[in-house]
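Removed from the display is one protein chain of the complex; every other protein chain stays in position.
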Amino acid sequence: MPDIHDEGPYEPRPKPGVSRLDYAGEQGMAVEQETLVERDVEKREEARSLWGDAWRDLRRRPIFLVSAVLILLLVVMAVLPWAFTDADPRRADLVHDYLRRPDWGDFFGAGWFGYDAQGRSIFARVVYGARASITVGVFVTAAVTVLGGLTGMVAGYFGGAVDAVISRIIDIFFGIPLLLGSLVLLNAFSTRTVWSVVIALGVLGWTQIARVMRGAVLTVKQSDYVVAGRALGAGTGRLMFRHILPNAIAPVIVVATIALGGYIATEATLSFLGIGLQDPTISWGIDISSAQKVIRTAPYVLFFPAAALSVTVLAFIMLGDAVRDALDPKLR
Amino acid sequence: MSTAAEAAGREREAPYEGPLLDVRDLHVEFVTRDGVARAVNGVDYSVRAGETLAVLGESGSGKSVTAQAIMGILDTPPARIPRGEIRFRGRDMLKMGKDERRRIRGRRIAMIFQDALSALNPVLSVGFQLGEMFRAHQGASRAEARAKAVELMDRVRIPAAKQRVNDYPHQFSGGMRQRIMIAMALALEPDLIIADEPTTALDVTVQAQVMDLLAELQAEYHMGLILITHDLGVVADVADKIAVMYAGRIVETAPVHDLYARPAHPYTRGLLDSIPRLDQKGQELYAIKGLPPNLLRIPPGCAFNPRCPRAQAVCRGEVPELYPVAEDDGRPLEGRGSACFFWKETLHDR
Partner (left out) sequence: MGSYVLRRVLQMIPVFFGTTLLIFLMVYTLPGDPVSALFGEKAADPAVVASIRHKYFLDQPVWKQYLHYMGNLFQGDFGTSFTGRPVSDIMAGAFPVTIRLALLAFVFEMVLGLALGLVSGLRRGSLQDTLVLILTLVVISIPVFVLAYIAQTVFATNLGWVTPTVQNSYDLSQLILPAVVLGSLSLAYVARLTRTSIGENLRADYMRTAVAKGLPGRTIVLRHLLRNSLIPVITFLGTDLGALMGGAIVTEGIFNVQGVGNVLYRAINTKEGPTVVGIVTVLVIVYLVASLLVDLLYAVLDPRIRYA
């Protein structure tokens, strides 16, 4: 949405809620003389209003609202699965329930989505399966954000030899495809839980965030307010966490949100291949894998966990997209 | 030779007596999420061959939008032109077909942009970008275009043009880049050049050189020049007449020196008073109070009234037209107009 104001000596401060996107045709005017201190203050205001603007913008986006509601629902499902269904996801009744078809009248009941080849309620398994996916997604993302964020920040901030060494280490890990590497790593675990998957994906997945963070820190480092902060004698820690981090974190958040969906998909793929989660953990990936054998006669056994998985991944990607658009008005 | 034919065609054409460019009652609006922003609200101005018109105004005054409307480079949508005429050599360009319009751009009317670094394509050499003019409009070959590009670079006094013709924009200094922009505009010897803040992005010392070059070449080719700027200093030396814009309207027109000596609109007066002056060192700098209007909600009446020291009830109720300005004895002042109910009082204000 264009705003025909441009930046200039008489320019009013953009009002809250008004997009700051310049109309491409109007050009900026002469650079004002400012002292470094003034600029520092202004930058901080800008940073604050960036988040404020982004939040205001987000609330108006249907994609954000839809994905946020979906994610909220999934998180509640992961924490309190019994609130959604009375059925026991592990109860198998081969005699009565073998591949029983979905009963659409059995709203929120055990038979709603039908039964799988072991006579287990698919609806219950879909509900209980959310926990593994959400746990893996959230914890892997947290791990890679901390690990990658710190390395990227150190590399970008110190530069020189430190950056060269860290960048090569990032390159080394980046050279190993995530799925391939985690297959090898997970093969070493004789029993695999959600946590082994988190460790494997975390160890191999941090490079993307590290690269993004490094790039962002390199840009922010050159800003006048960081230079000013340094000139005023701010210490390394203070500079890094008070001045640089708040301004460099936006792209990291966007990438991490989108990656969260990717980790959920990767976990499902690993479980599907038989090298991810194992029984008794309930995972959509395992269920999809075992549905393979009955796909022709009972496609619903595959459909529901697959749909749950896809919708979950979709929700996080949409959220990431919406956040990115809100934080980066240029991409609108 | 296509170039020879082109030159011959240009010579046969009788020099155009009327104004080269005649803008009449031009309106431009932008459709935004928050409503319709009225960027240009009835602008009239004209330029003759060899004449320089300076359009003065702060950001959001509509000066650049008007230029882009003339050039035909507004993005539509979000922009639209609900009313008005833009006559070039007597013909309304707004009624022309797309293709005819395109052939005027670059060849008959050329534009110089403010920030040459972003206005030049980063991945194409400057020689290629200059030569493109000849290739697109005259069907010149690659080699011809290149030779002409070198010639042009020489003409705008870029040192070692032959060696630098294959360089990329980022390899030039700011002043040299702006010279390349000027060369690009001059390439086909257009009738009219629109320069949108051509020196704003440059260092002060380089500003003067670039401005002198532009003025010199304009005189040499007898072109019309529209100089868009917010810098009163740039205007004084090169312009013949000035149009001051505010909130999408022209609020004052005058020959350049008259305007400086005796402004007839309170806004112009405020602009002049806010220039720092050496002889008033130590005094606090004057600033026009308030902010320029939001174009989504331009105040009723005279758009300047909320900021005007002279505002009366009438200013809030009625939109002043551009009144001819005259001396007290009724002698009209040539070329002068002011869109203020109190132009007479302002003129006398000392």
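Every chain is named by a letter (A and B) in the order it is written, and numbering of its residues begins at 1.
Here is the rule we use: a contact is a pair of C-beta atoms (placed from the backbone, for glycine too) under 8 Å apart; a residue touches a chain by one contact, two chains touch by 3 or more.
Note that the coordinates shown come from a computational prediction; the quantities given were computed from them, not determined experimentally.
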item: Sole residue of B:38, B:63, B:87 or B:107 that reaches the chain not shown, by the stated touch rule; value: B:107
item: Given B:26, B:93 or B:133, the one touching the chain that is not displayed; value: B:133
item: Sites on subunit A contacted by the missing partner chain, in the whole complex; value: 24-25, 168-169, 171-173, 175-177, 179-181, 183-185, 187-190, 261, 265, 268-269, 272-273, 275, 288, 292, 295-296, 299, 302, 306, 309-311, 313-314, 317-318, 321, 330-331
item: Absent-chain interface as seen on subunit B, which is shown; value: 71-73, 102-107, 110-111, 113, 115, 118-125, 132-133, 136-137, 168, 170-171, 184
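Rule of thumb we're sticking to: only the chains that are shown with their structure count from here on.
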item: Length of the line joining the C-alpha centres of subunit A and subunit B, rounded to whole Å; value: 49
